[in-house]
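Handing you a structure now.
For this depiction, one protein chain was excluded, whereas all remaining protein chains were kept in their positions.
Presenting chain A:
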């Protein structure tokens, strides 16, 4: 029994990590007052560019690719391309003040097409499908941390994951510190809550919005890269992100815009995704798929009842800031 629970938790962590990264990117974006619904699209862009970057690196060095370098290239490129997607969004909404929801949805459609098109295109050029070699594949497999991973139970539970899992948790903790303890983070929250006031206080609203949105998009891109490199084991698969971006948006609400809480919530969402494969309950499997959304709606109702400003969407989300309209 303990064994099953252990395996379930491990699988939940692995399934929840791309959700966590997508959600962290979106939390950072929303803290600046931008609701970017293009998470799915940016994840696709990151997914395809991460694997393509690693693949072309491997081709360039021919045969003796270094797994660590390949992994760093995948990380960097997926971040940059995800950030590029967010930059389109940022320019349209912040500078041109286009409607945020419409732009975000368009970015999702654009990114999905971008991912599938380039995945297919590079795959054809590679002679069938986009696959990375052994060295890079193994760089994305679980790392058994020496000594620690040998501890019974805890070793398996905590010290046996691929590096992106730890990276995502570090990002979440760093973000929590950033929002609550750093001056820049507090400024950013002020921008998200009330850009007019922030502007009057001398904060450069446009700059904050741009940087938060673009970096947020980059983090979403890394979440996408996780899907192509870890979930799919270094093979590009058509439509591979398949709704994870939307689930990440729901996760932001469930985590009540709190990045450290997002770690736990991602674990719950991940568990809901894979639970039916591990424990047999007399519930139709469709209910497992519905559960994250039902929970999200419940959280929305609860948070609106509590009227806690701390745990609600930043107030200016959805409206673009225009100084002359103050």
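Throughout what follows, a contact is a pair of C-beta atoms (placed from the backbone, for glycine too) under 8 Å apart; a residue touches a chain by one contact, two chains touch by 3 or more; residues count from 1.
FYI, contacts and distances are computed from a predicted model.
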{"item": "Hidden subunit of the complex - UniProt protein name among \"Cytochrome P450\", \"Serine/threonine-protein kinase RsbT\", \"Anti-sigma-M factor RsmA\" or \"Nucleoside-binding protein\"", "value": "\"Nucleoside-binding protein\""}
{"item": "Options A:143, A:235, A:264 or A:299, residue touching the unrepresented chain", "value": "A:235"}
{"item": "Per the touch definition above, residue among A:15, A:175, A:188 or A:203 touching the missing chain", "value": "A:15"}
{"item": "Contacts of chain A with the absent chain, listed as residue ranges", "value": "7, 11, 14-15, 88, 91-92, 95-96, 98, 106-107, 109-110, 112-114, 116-117, 119-120, 123, 128-129, 131, 134, 137, 141, 227, 231-240, 242, 244, 273-274, 277-278, 280, 285-286"}
